[in-house]
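What you see is the complex with one protein chain gone and the rest in place.
Chain lettering (A, B and C) follows the sequence in which the chains are written, and residue indices restart at 1 in each chain.
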Amino acid sequence: MNPALLSIKDLKVYFELRQGLPLPWREPDVVKAIDGVTFDILEGEVLALVGESGCGKTTIGKTLLRLIEPKAGIIQYRDQDLAHLKGVSLRAMRQKMQLIFQDPYESLDSRQSVFDILAEPLVIHQRVTQKKDLQACVFEALESTGLHPAAEIAQRYPHHLSGGQRQRVAIAAAMILEPEFIVADEPVSMLDVSVRAGILQLMLALRHQKNLTYLFITHDLSLAWVIADRIMVLYLGKVIEIGPSDRLIHAGTHPYTQALVSVIPSPIPDRSREQIILKGETPSPVHVPEGCRFHPRCWKFQRLGSPKECLTQEPDLRQVAEGHLAACHFLD
Amino acid sequence: MSTLLDIQDLAINFKTRSGDVHAVDGVSFQLEAGKVLGIAGESGCGKTTTALSIPRLLPSNARLVRGHILFDGVDLMQFSEGEIEKIRWKQISMVFQGAMNALNPVKTIGAQIIEPIVWHEPAIARGDANQRVLELLERVGIPAARARSYPHEFSGGMRQRVMIAMALACRPKLIISDEPVTALDVMIQAQILNLLKDLQKQMNLAMIFISHDLSVIAESCDEIAIMYAGKLVERGSIRKVFSQPAHPYTQALIRSFPNIYGKQELIHGIPGYPPNLIHPPTGCRFHERCDRCIDICAQSEPVLREVGEGQIAACHRIGETLP
Amino acid sequence: MLRFGLVLKKAVQVIITLFAVITFNFLLFRVLPGDPIRLIARAGNLSPEAISRLRDLFGLDKPLVTQYFYYLRNLFTGEFGMSYTYRRPVIDILQERIANTVILLAAATVIVVLIGVAAGVIAAARRGSKTDQSLVVTSLVFWSLPTFWTGLILVILLGVYVKAFPVSGITTPGASFDSSFARLLDLGKHLVLPTITLAIVDMGQFMLITRSTLVDVLTEDYILTGKAKGLPFRRVLWGHAVPNALLPIITTTALYVSLVIGGAIQVETVFSWPGMGRLMYDAVLRRDYPILEASFLFLAATVILANFLSDIMYMVIDPRVKEA
Partner (left out) sequence: MNATAVPASRPPNLWVQVWEIPLGRAGIILLGIVLVLSLVGPVVFPFNPKDITSTAADILQPPSSMHWLGTDELGRDVFRETLVGARLSLLVGLLATAISITLGSIIGLLAGYYRGAVGITLMRVTDFFLVLPLLPLIIILAAIFGQSFSITIMVIGLTSWPSTARIVRSQVISLRERQFIERIRSLGATDLRVIAVHILPNVLPLIYANTVLVIAGSILSEATLAFLGLGDPVRVSWGTMLHFGFVAGAAGRGAWWYLLPPGLGIVLVVLGFTLAGHTLDQLLNPRLREF
């Protein structure tokens, strides 16, 4: 197994909700968006972060890039603690980590030409000083993301491009500083299904060429299964299961993972499959349930006759198999 | 079985500044009472335009070029505005994408559900109408006490249940669901799909189910129609179309979805981008992106042909033995 | 539905704003122009005793901070000082004038809101039609009219040439009335021109805001839902679109209070209407600072309270308000 590029230990991100008068005796409500997660991201891997909306997956991604301030915990990047970097050293680290957004219509400044969008990172970090070199860099980045002819595309504005082309521009802009680590936040979910594959292929090809590590955030377990080496499942700000992607899909052990996998729609219709439909919806991260936070919706908890552990004790991640961990008191 | 809806050669244009968009061009299909038809395709393929044209709800820049929409044997296109208003919701109701905006934010959900009941059935007693609202809410799994809540007090999944209760309010014959589970989490999506399926069976409803997600259609429909760039390219039973897709676009689209019960391989895409519908491509509209394209595909437009029992597709190369 | 905590929060904000206005007012009239005695008790018209009484009352020989507390104390006891020109307590003069202004503004506001909103709804409902275009152009022209000039032109047209309505004052001078109805009729006649002037100038804004809000609302998905339900357009319009468009209109009404106060000053000046506005104009001409100071404070407080009321109404109407 590869060494860890990032080691995250007991990371917490809380947000305060303010309502009404800020009176001193009134405790503000706290959203526990990330409530103590520990995991590694291995060098050169694609780690998929999956979970339902509000589980904290985007918050983790942005916290790793220090776009959101953590409340506690360590983000170890090789030998540096990212969580406490400041000023110049943080700015220097930003070159090594990049973010690809979900919505290519939103993530590009519509007043910049493609050339300016791609040149901007280089200008910010003063990588290139000669105008001629700048052009060479930009054209190369465009070509390497499959945008031909580069000289022509560079003059365009985002509104002249299709969604898939824009996402390629966003990827080119993320790659131009030669980063090591990429957080991709639902990079294809806004795109038409027929162009998704092209974007994913591009991302995987670049990973091999440039030795990249990806944190791939998605709500789509089946997509995670085909693109990632490992999958990590989040529920209400906690990791509940992590393991090699095929194992997690076909031999997942946490009752939540099993339920999620059972309801994935498949393009090969088979009405005989049994679905585990969870009742209700994910509770609010302001009022996290006691004990195991999943127990109010857990089908196994009901089947086992409401065991006491689940009500009182928060389960820790336990090893199920080599590299496969899950947080449940009653694993299969 | 009787044909409830018969769409014949529908063609619709949108006027825009840059020219007329040929959004739907020559689409025909039939729907029997009590059946569920899925319409699939990518954004801009004309599926929503087709659906909205049935109760004549297209925006004012849309123009019907030709075609007929026969509902229970009468052509809705010949109706006056007043006549079509009597059909809407009473006979044909809709479930829109569950985002916040399909419900009026300043009215309680109870008021919004009762509105079409008292409008279409003016003779109904207020108490009976109220009773029906409570039954509908119960039926979609919302406690009756919440009739006095506002849309923002519900989650996305709950709002979609409200939308469904509302669609059932006047006991219509046909429900058109436009991307009813898009933007919902998988678990909520499964809940809503099951609810829709159960209600459809219990009430023997006919339903048109529009989605960009083939997997969702595969799980919830009897038949499927696939659209590309304003054209119907393939139609047939779910089982047939998914096991033996005839049109190259259908084949490519199916391969664009990962299938956890199949091989673990990266999804396939389709090269290029969907065409501009102001100046649609000549011949087959898919030929520029098709891996089986030959000379004739760019020149003449393929017609829909029977390719199997109850399955039709529009491709010049159907009938050739596959390589 | 109305959340007590939020109302309380708003109320606290209003009180803070009021204090800020009072302080601003205090500083403006005391610190900036130099000699406070010149402004508060400009010699000439007042007797030496009166001046020394004012000096004590406002603590004019004490440090500024002490003056501020004297000032606050005086405000809470309704003591605004003496007018130079009228030689009477400012508070008494204000009390006489306020009712007249309220009558004028109430009459104008009813017309402005009703016609402005109705015209806006009609324009939005027939967006792009001839009706819509002419309503928009009319509104823009009305919006561009200076209030005082509009008043002057109406005086010439309807007062001098046609002689349809009286052009000055609130009652016919020297007239005696047989009944209170005749008195009211006389007041009504005097009200016509000032009210029309105010209404014309401020109506455009209401119409334009209503129209653009409604045009916006009409693109929302729930409008399509309403149509899909088989409701005729006018029911969708009045039952779904207008209730949603009301919210911005309420906010506009609060801003309008500020605008219409400016209009009242001009209209009362032109028509010699004995209200707060004419009082301010006369005070400006005679540099009667105590009157100006008190009037400004009063008008600012009115606008702040109007804003507060509109916030509360917003909370009542909009079920979504959670955070202020």
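As a working rule, a contact is a pair of C-beta atoms (placed from the backbone, for glycine too) under 8 Å apart; a residue touches a chain by one contact, two chains touch by 3 or more.
Everything numeric in this text was worked out from a predicted model, so none of it was measured.
Within the full complex, the residue among C:Y68, C:F177, C:F233 or C:Y281 touching the omitted chain is C:Y281.
Contact with the undisplayed chain is limited, among A:E106, A:D133, A:D270 or A:D316, to A:E106. Considering the whole complex, the residue from C:L224, C:I261 or C:M315 that touches the absent chain is C:I261.
Only one residue from C:T101, C:T147 or C:T225 touches the chain missing from this view: C:T147. By the touch definition given at the top, chain A reaches the unshown chain through residues 65, 67, 90-91, 94-95, 98-99, 101-103, 106-109, 111, 113, 120-121, 124-125, 152-153, 155-157, 159-162, 165, 170, 173, 177.
The chain not displayed touches chain C at residues 17, 20-21, 24, 28-29, 32-33, 128, 136-137, 140-141, 143-149, 152-153, 155-156, 159-161, 167, 208, 212, 215-216, 219, 257-259, 261-262, 265-266, 269-270, 280-281, 284-285, 287, 289, 292-293, 295-296, 299-300, 302-304, 307.
Here, only the chains that are shown with their structure count from here on.
More C-beta pairs in contact connect the chains of A-B than those of the other pair, out of B-C and A-B. Centre-to-centre spacing of chain A and chain C amounts to 54 Å, using the average Cα coordinate of each chain.
Mean C-alpha position of chain B lies 54 Å from that of chain C.
Chain A and chain B have CA centres that are 32 Å apart.
Shared interface positions of chain A, defined as residues touching 2 or more other chains, are absent.
Of all residues in chain C, only 220-222, 224-232, 235, 239-240, 243-244, 317-320 touch chain B in the complex they form. Remark: chain B residues 55, 57, 82, 85-90, 93-94, 96, 99, 101-107, 115-116, 119-120, 150, 152-153 touch chain C in the complex. By the touch criterion stated above, chain B contacts chain A in their complex at residues 42-43, 155, 157-158, 185-191, 193-194, 212-216, 218-219, 238-239, 242-243, 252-254, 256-262, 264-271, 273-274, 289.
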